[in-house]
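Let me give you the structure first, and then I'll get to my questions.
A single protein chain has been removed from this complex, and every other one stays in its place.
Chain nomenclature is as follows: A, B and C, assigned in order of appearance, with residue numbering initiated at 1 for each chain independently.
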Amino acid sequence: MSRYTAVTPEDLREMLATIGVGSLDELFDRQIPAGVRLDRALDLPEGLPEQAVYEHLRDLAAKNTSTEDEITFLGAGMYDTYVPAIVDMLMERSELLTPYTPYQPEISQGGLQVMFEYQTAIRELTALPVSNASVYEGPSALAAAGYLAKLANGKRRFVISAGVHPHSRETLRTMARGYRMEVVEVPLRDGVTDPDAWAAAIDAETSAVFVQQPNFLGAVEDVEALMGAAKDSPAVCVAQVDPLTLGILKPPGECGVDVAVGEGQQLGNKLDFGGPSFGFFAATEAYLRRMPGRIAGETRDVDGKRGFVLTLQTREQHIRREKATSNICTAQALNALGGVVHLSWLGRQGIVELGNLLLQRTAYAREQLAALEGVELLHEQPVVREFAVTLDAPVKAVIARCQDQGVNPGHALDGNGLLVALSERRSRADIDRLAEVLGAAVAAERGRVEVTA
Amino acid sequence: MSRYTAVTPEDLREMLATIGVGSLDELFDRQIPAGVRLDRALDLPEGLPEQAVYEHLRDLAAKNTSTEDEITFLGAGMYDTYVPAIVDMLMERSELLTPYTPYQPEISQGGLQVMFEYQTAIRELTALPVSNASVYEGPSALAAAGYLAKLANGKRRFVISAGVHPHSRETLRTMARGYRMEVVEVPLRDGVTDPDAWAAAIDAETSAVFVQQPNFLGAVEDVEALMGAAKDSPAVCVAQVDPLTLGILKPPGECGVDVAVGEGQQLGNKLDFGGPSFGFFAATEAYLRRMPGRIAGETRDVDGKRGFVLTLQTREQHIRREKATSNICTAQALNALGGVVHLSWLGRQGIVELGNLLLQRTAYAREQLAALEGVELLHEQPVVREFAVTLDAPVKAVIARCQDQGVNPGHALDGNGLLVALSERRSRADIDRLAEVLGAAVAAERGRVEVTA
Amino acid sequence: MTDTLTIFEKGRAGRRAFVAPKLDVPERPRDELLPKRFQRAEAPRLPEVSEPEIVRHYVNLSKRNFDLDSGFYPLGSCTMKHNPRLHERVAALPGFGRLHPLQDPKRAQGALELMWNLERALSEVSGLPHVSLQPSAGSHGETAGVLLTRAYHEDRGQTRHKVLTPDTAHGTNPATVTMAGLEVVKVGTNPDGGVDLDDLRDKADEDVALLMLTNPNTLGLFDPNIEEIAKIVHDVGAILYYDGANLNAVMGRTRPGDMGFDIVHFNLHKTFTQPHGGGGPGAGPIAVSDRIEPYLMVPRVVRRNGGFYLNDDAPKTIGRLRGFQGNFGTFVRSYAYIRSLGAEGLQDASEVAVLNANYLLARLQEECGDLLPVAFGERGCLHEFCLSGAPMKRELQIRTLDLAKRLLDHGYHPPTVYFPLLVDEALLVEPTETETKETLDAFAEAVGAILREAREDPQVARNAPYSTPVRRLDEAGAAKRPVIRQPMG
Partner (left out) sequence: MTDTLTIFEKGRAGRRAFVAPKLDVPERPRDELLPKRFQRAEAPRLPEVSEPEIVRHYVNLSKRNFDLDSGFYPLGSCTMKHNPRLHERVAALPGFGRLHPLQDPKRAQGALELMWNLERALSEVSGLPHVSLQPSAGSHGETAGVLLTRAYHEDRGQTRHKVLTPDTAHGTNPATVTMAGLEVVKVGTNPDGGVDLDDLRDKADEDVALLMLTNPNTLGLFDPNIEEIAKIVHDVGAILYYDGANLNAVMGRTRPGDMGFDIVHFNLHKTFTQPHGGGGPGAGPIAVSDRIEPYLMVPRVVRRNGGFYLNDDAPKTIGRLRGFQGNFGTFVRSYAYIRSLGAEGLQDASEVAVLNANYLLARLQEECGDLLPVAFGERGCLHEFCLSGAPMKRELQIRTLDLAKRLLDHGYHPPTVYFPLLVDEALLVEPTETETKETLDAFAEAVGAILREAREDPQVARNAPYSTPVRRLDEAGAAKRPVIRQPMG
């Protein structure tokens, strides 16, 4: 079924005449050799009217259990934060939703200024002076930091903490395999990166070191100390950080970090089953000309009027081609817009208040769960918005039981661990409900285990 | 809790100083006499953060059974039509959503041209040359037609068919009581207005006559004949029409109608539990200067450029005050925008195709239901998108049983009647499901009745 | 710069956006289902355009509008306050947006609870016990008010035919009176902008059914004699009606019910921030006293042992003013607003509205008090104030209209002009509480700059605007030879 096209039979006649061909087929036949033409229609379901497509997708959506359908404590990289209504409104505005990358600055000042403001907001969050206008998402941002290090110092080895999100570690390995970089993983001790193993792993061949703050188990790492340990090495110091904790946690820029990256979903973006969101990428001045991705810069027009452009483009693929600092082209501009609007909405006070709220509620939740029979803290380190416990019962079975009660208790870890995340949407009542449901589920499963034992 | 305001303590200090008062209280105390000041805080629940308000409203919404939660055949004036996504997008655009009535035409050309296009679309639908830019909704539109007639001929009596929607009849009575107009109702025979009673009711004192097409029972009236019967009286001939049937039904302008009114919800507007939608109001040239409400007109600016303005304003309350043709001020501009966008989307071919689809599916549904045990047609008149049956069982109980099965069979009428409406969203499968569920419900209730008998 | 085209002038025969659902039932001959004589011969000439054409057409049209999300909109009497997007989000929830008005109340409990809660909140704000949400806008609420008053008097065997309205009243007040079959009697304004008590005493007699009052009135002034006014009206057995368009001035500070009013209408699209949509939708709920309650419109939301229902059965009701339950979608927005702000927030809204108005008044009097003196402003104002352009017209040879048009070039929506009628060259300014001090300062400076410019050369303002999509339009011509629809080939 034809859709969104406008060619009436009369149009077709006139257009073919102007072109000087007799039929549509001619246009293709003069281009595509007979040997590779498709001689049948595509085997796809037939087209549907708008209302039928809507109903089909609505029915598919209804088969999913969303964060509106259960009280969720799932986190592990993406969080059920409330997206303010103004963010949706702005992300849906034609002028922000439908343009391409701003190749013509004179008619793209809106998007370019948004990038500039976004870069400023990321600078403020990370306390690192240089930010690009977004990369795809968190884990690929960390891998991009690795590639920056490779180009910067050409060393042989990456050293990464086991406290970094598994997806980030896997993505780094995938990319590193490409350019033949060795990846060494440093284990955790008491829930944080083992400082001795860490120091021992770093040497003159270390191209970059990677930590996560708070780490995958929710523990606050001593980033300053870990980065200090790499001070005498050539290594680029990379930290993956949780942006919503930066209102209260010492920012990477004050911890000896060279490159801070992270997942931006919590800043104005929906969960969307994992994307699209955005990755942020900030660095020290030293790496300004090695940054991946777009960067907006302020300048003046011929009349002296303030304006913004894509700048430092000699880093980029369309200019430098095989010598580019990255191959990224289409990134996540719209999602980054959501980020800066959300940050403006939170504001200077709000980002701190939100951090404190998470800190306090997380402490409360951790206490409630630790008090449960068959539930123990996986570590005692300080936490901000996420923490890990160990269950004396099969974790998957426990999670299933809880979900049947309308509570998603968190993310399963090996060894019957459970990673529990808070967002500002989880109230004390939700936490109490979690404790109740989790306690019962663990008890039930332990009962079952004993019985079957 | 303060919200959406921006006064910082510093602002407050500076502003009070400029005004020359010492406190906010002073501003009020110099205006409001002590005797009527409220000496306590309002007794209302305390303010909530955005996310909490969202959750509260979401929970309230979840307590309602919407047309997404059941297969509905409810109509009787408002219908579950599919609103195309572009309508929502445009109705949510700041530039169309947030302006006031276009009092400054130079910066309101968008809204004014939309009104002009809307008026053109209504003219095309009704085949009546003059349309205003919208009134509140259907029934009050019909009452407004009555007031137009009163001012036009000053006669004593309204004659209205019992086939007109009860809400329209009640609204007309409410308003007519105000200006002392008598209202005579003409009964139906075989599902349509009794032609003899109708002719007998009309005389030299008849100010206006009112019919509905299709009428409240879904029957197609012989509007031409009914209006013909009033030809020799002074009466203004008014018809309330279903806009989505006008692709296939002879339009009021070709049936001797002077004023056509109707409920616009089906044109680009959601059900919204009854509003906001819009009422349309179209008339012959004779009544141009007696129209209620806003009218946009085309003109030129000082440079000769095409533009649009609110015109014929000497009809209106802000100019004519007690001599105005109506007191309407704020109307339903945004909803009328939804209407003209939806009509553009349907287009010249679509409005006809849609009418045919309704005609055919309604015929099929009527056939299926008539075939059920204990279900009989309430009338045999031609129908387009709605029809009435009589149940040999208590209708309310039958409806409840059907709704428990996820099907809303329609609107209950006195005497165990059931008014069944189709929209283009109701497929053959839905209709078959209705027949199945309704048949079972009627059988069950008849069973119960016999038993209790 | 070519002329704009209408959607009817675009597209091409055969183009379309809509794709009809499949005809999935056995097709029957059309004439069999619908006799020929009822059939339409020729399809309505609706546009023939593709979806992309529709989107571009209306997106570009929208850019020819000025709107509240884009700039300052101090349109007096219209309370153009910020429209929170949260309200659009919740109003769009399927449980509200896709709820059929005839749904069994048992299956619409959330909607009815919302209406109930909103009624309670409006009752508390107004100080009157009973509320009907049915009216579709302010003037519709006025219609209800006058009809209720009439029913009240008739129930007492009295037919009173006069309604007193001050000359500051909005046009809808007198228009409503006539529509309801009663007769307007004007009451004068005294030197400090309130009701002329002597004139009121003269005219208040046994034939008076009602006094319609806006308080603060359309000058932004609260009547200092409100208690005396109420007494005078009550003494002749008449009713007091409160036009609530200006309620944004006094929330939490005073209440119509406590002033002696029996009936109040609210403009949800003003005080309670329903976006105005370029001319609606709105809603004009009314709150009434016990003695008016028996006559209220039906249906009414009632609460019975925990559940909510719609009650039609009220022997003395004036009946219905429209279909179904009113503009429910606007109720959702205003209820969300009330829950967001709470008691404190609503009071804060009024307080900052009054603060902003008095501040802007002070700044404008600094800038140009000699040319644009405030009318009756000795006591300052509440949420809005009225300036008179008479001295400006005399001194600079530019009218209030010229000032307004020149403001367009500065990127502002002008204040209301030439209303209220009793002020010569009136300019009614209502900044609202959601504007910042910076915006108010910039506006005051813009007005000052325009007046200085006019002193140099009044032609500039007289020929303004220059930067708008179109410039001054021939309104007289439009009315003389009305073209109110696209001529078709």
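Basically, a contact is a pair of C-beta atoms (placed from the backbone, for glycine too) under 8 Å apart; a residue touches a chain by one contact, two chains touch by 3 or more.
Just so you know, these numbers come straight off a predicted model, no measurement behind them.
Although it is not drawn, the missing chain touches A, B, C when the whole complex is taken into account. In the complete complex, the residue from A:I71, A:V186 or A:L249 that touches the missing chain is A:L249. Which of A:P276, A:P394, A:G417 or A:G439 touches the hidden chain is settled by the complete complex: it is A:P276. Among the residues A:G350, A:P394, A:G417 or A:G439, only A:G350 touches the chain that is left out of the figure.
If you put the missing chain back, the residues of chain C touching it would be 10, 12, 15, 50-53, 55-56, 59-60, 63, 69-71, 82, 84-85, 434-438. Considering the complete assembly, chain B touches the hidden chain via residues 1, 3-6, 8-11, 47, 49-52, 84-86, 88-89, 94.
FYI, only the chains that are shown with their structure count from here on.
When chain centres are defined as mean Cα coordinates, A lies farthest from chain C.
Put simply, the C-alpha centre of chain A and that of chain B have 47 angstrom between them. Averaging C-alpha coordinates per chain places the centre of chain A 46 Å away from that of chain C. Residue positions 14-15, 18, 20-21, 49, 51, 55, 59, 84, 86, 88-89 of chain C each touch two or more of the other chains. Those residues of chain A in touch with two or more other chains are numbered 50-51, 84-85, 89, 94.
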